[in-house]
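Below is the structure I would like to discuss, written out as structure tokens.
Every protein chain of the complex appears in place save one, which is left out.
Per-chain numbering from 1; labels A and B assigned in written order.
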Amino acid sequence: MSKNTAVHAPTVWGSEAMQNRISARYRKERRFRLLGLFAILLALSFLAILLFTLGAKSIGGFFQTKIELTIHFDRSLFPDLDGLNSDEASLALTRVDYAALIRQSLMDRFPDVRQRRDVRSLASLVSAGARQTLAGTVRQDPAVIGATQDIWFLASGDIDSFVKGKISRDVPESDRRVKDREVIWIDALDAAGKVKVGFNWGFFSSGDSREAELAGIWGAIVGSFLTLVVTLLFSFPIGLAAAVYLEEFAPQNKFTDLIEININNLAAVPSIVFGLLGLAVLLGFFNMPRSSPFVGGLTLGLMTLPTLIIAGRAAIKAVQPSIRDAAIGLGASPMQTVFHHVIPLAMPGILTGTIIGMARALGETAPLLMIGMVAFIVDVPESFSEAATVLPVQIFLWANSPERAFVDKTSAAIIVLLLFLILMNGLAVWLRNRFERQW
Amino acid sequence: MSVSASIFILILLAGAGFFFGRQRSLALVSGKLATLHSLPNQYGWYVGILMLLPGILVILLWIVFSGNIIDTMVIASLPDHAGPATEQARALLLNDIHNTAAGAPHSGSSEIYIQEAAQRYSRLKSQGVNIVSALVALFAVIGGLAGFRTIRPDLRARTHVERVILILLILSSVVAIFATLGIVLSLIVESARFFARVPLAEFFFGLQWSPQTALREDQVGSSGSFGAIPLFAGTLLISFIAMCVAVPLGLMSAIYMTQYSRKNVRKVVKPLLEILAGIPTVVYGFFAALTVAPFIRESGGLLGLDVASESALAAGLVMGIMIIPLMSSLSDDALTAVPEAMRDGSLALGATRSETIKQVLIPAALPGIVGAFLLSVSRAVGETMIVVMAAGLAANLTANPLEAVTTITAQIVALLTGDQEFDSAKTLSAFALGLALFGATLLLNMLALSIVRKYRESYE
Partner (left out) sequence: MEKTPKMQATNVHVYYGDNHAINKVSLDVFAEDVTALIGPSGCGKSTFLRCLNRMNDSIASARVEGKITLDQQDIYDPKIDVVQLRARVGMVFQKPNPFPKSIYDNIAYGPRIHGLARNGEEMDEMVITSLQKAGLWEEVKDRLEAPGTALSGGQQQRLCIARAIAVNPEVILMDEPCSALDPIATAKIEELIEDLRGRFAIVIVTHNMQQAARVSQKTAFFHLGEVIEYGDTADIFTNPEKEKTKDYITGRYG
């Protein structure tokens, strides 16, 4: 190698062209950095907008408009209860025309309303559930028959939306679900102090309903709970066992590779495909009960299984090999080592993965639509095999309703669902921090 | 007697077996543990497992096969005139019988033979459960006695028990394979039935999608048309829009977090972004339909554009937001896997950070980023609720993001919810769509996973 004698001319950094070039490069640098910051802020602002929109809308769902009416329990409309035993009496009371009582009360308040059609729309100020409210009052205390009492009733869904300002007065009447006439009535009632907005306890204690003001999420919460129990009972033991096998006992061979590739791919299969699996195999082939938490839970269990296995393996892998060596060194069999030492140490990690998997299952909708959990179900489910719905499906069903009041209900149900998810994820984070071992 | 009751009794019996097995092993050596091959508990497990396993097997077989066996028996016992002629009639008939047996109030048929069949169905079912319970108990007792009698101090109880546990572990890990097999088989079988009615070429190349089937089979033009191209195109359009949102935002936020932000900022921002990933898709769907779609429609109106109320743009945008965290965290992994030396080498030459990122880090991390992109596409293609709620069902073949389109997943939901007809091409077409969806996402995932794996290995 010969010495290259080419003149070594230093770069002229001070030249104007070079200095301009450098400042241009710095401008680009700043722009790029701002772009990154902008991307993050944009993503976070989407989150903020989403949560804010839903949060604001949900308030209407948690509160409910009520209307107070003076009801005269006109004795002539009630059967004679004398001489009847309690069963017969309550049967007789169910046949009472409570709607007439409500109609009468409203007509007394608005004496100029006489047209049949007008009376009907007047009566629809209050919820269809008002009849049940009255029936309940009478059942509790038959002594009210013949008396007069002020009672608060739920307003109907549209009136509720109107009172909360969700339906604007400024919209032309033809486009408004609450007509001018009804506006006048409700204003009159309001002026008399007969309208109030209160917390909607019924939302947390009742099942679904066609009437927005009566619809609640309790049925869906119970359905979700039953479904998750099945999911957990199915996927936790199997997921744990599979993770233990693959991490601790599986030989290095083609078959193990096959299982691993399979699990990784299964984890990324769209959830709706698991719904098709449930429909074709669980319902179609095994004839299991349609729409039931049992089938829903199994479907979601199959879906979460890969997540659980992957999380379980990571947790088991994180257990220091020295623990195993120590146990084996004391004469424990590999099986004993795993069950007595490795699994207990890996448990916090396994549980964290399980909770996160369950949270995902709790928010899942699409596969459950496939197995028929989309039915309209009023009753709160009581067993694993009867038709039920779950929280996200309930949200989906309500979201499809055109009534304004259901929009608020949907948002409120979403907030409840998100609270559950935050709770579960918080628990997972807490577990991870609490039991994180420092070796 | 019910199945759950027999499971309960089985567990009780096995518990007793465990106790006696344990006692027996202790009694045999009169308490001198050292002379036993295994621990007393292991002898207990040995007996318990011998009692449990056959019973569980019988119960599983019953759960899996009883429905079909009983159905066949009930159908066979029907009077000749009522026997179903076709597969479809058989399914309808069975449905009637099941409903009547379950005491459904609105079960349509009051035919006397259906009532009888329903009774027969219920009777067979309860007899079956009784037989199963008896079998379970019998096997448990036999297994228990056999186990109890074979207990000796030199019996390798632990070895036997551990072998059974190992087999159970292996079976558990095979469940995942069965799930895949189940998916593949059910999709293929149902799709094959679909393609028996609708030619493959029409499905994959047809431009017209209108799966309505007629009420009566002999009605003219009853077959509907099943050209899935508009669905594929709609899926691609929405996925494309989603990627236009998710890729730049996800990648840029990953770059900012790995290259620029301080550690404590990253600690806060990353979990916040993860929240976006944790929000259920039904919530996104509601948000898209309720807030984003009207917003786009109105802003389009201001610009003089005609925007459909269920536009591809709204669904795509919201789906993109949903995918940001996935894209971001996978790109994050890819960027952090690039060795520090690469970055230092570029900085030491006097490159600015952005020059280093654009010209060295991103090319170096490209396979990982491509993997992230493919997985994100796969997620977008398979996403269901957002498109069901915000994209609608109009099978338009268009590239205009302001129009309404429909997707594979939205159609699957539309076809399989609500009233279903047994065996109609309409219902079956959902499985053909499912097969196409599964195939596409599987391909994307396998490709992405193998790229990412190779990439990781290259820097290890």
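Here, a residue touches a chain if its C-beta (ideal position, glycine included) is under 8 Å from a C-beta of that chain, and two chains touch if they have at least 3 such contacts.
Since we're looking at a predicted model, the values are computed, not measured.
K.L.:
Consider the whole complex, including the chain that is not shown, and state which of B:L349, B:A399 or B:L443 touches that chain.
P.N.:
Of the listed residues, the one touching the omitted chain is B:L349.
K.L.:
Return the single residue from B:V360, B:I412, B:L435 or B:A448 that touches the missing chain.
P.N.:
B:V360
K.L.:
Under the stated touch rule, tell me which residues of subunit A contact the chain that is not displayed.
P.N.:
On the subunit A side, contact with the omitted chain comes from 1, 3-4, 6, 8-11, 13, 18, 21-22, 25-26.
K.L.:
On subunit B, where is the contact patch with the chain that was removed from view?
P.N.:
Contacting residues on subunit B, toward the hidden partner: 262-263, 339, 341-352, 355, 359-360, 363-364.
As a working rule, only the chains that are shown with their structure count from here on.
K.L.:
Centroid from C-alpha atoms only, then distance subunit A to subunit B, rounded to Å. What do you get?
P.N.:
About 20 Å separates the centre of subunit A from that of subunit B.
K.L.:
Using the touch definition up top, name the residues of subunit A that touch subunit B in the complex.
P.N.:
25-26, 28-29, 32-33, 35-40, 42-44, 46-47, 49-50, 53-54, 57, 237-242, 244-246, 249-250, 258-259, 261-266, 268-277, 279-281, 284-288, 302, 305-306, 309, 333, 335, 359, 362-366, 369-370, 372, 374, 392-393, 395-396, 399-400, 407, 410-411, 414, 417-418, 421, 425
K.L.:
List the residues on subunit B that touch subunit A in their complex, please.
P.N.:
Against subunit A, the touching part of subunit B is residues 63-64, 67-68, 71, 158, 162, 165-166, 168-177, 179-180, 182-183, 186-187, 189-190, 248-253, 255-257, 259-260, 269, 272-273, 275-276, 278-287, 289-291, 321, 324-325, 328, 352-355, 357-358, 375, 378-379, 381-385, 388-389, 409, 412-413, 416-418, 430-431, 434, 437-438, 441-442, 445-446, 449.
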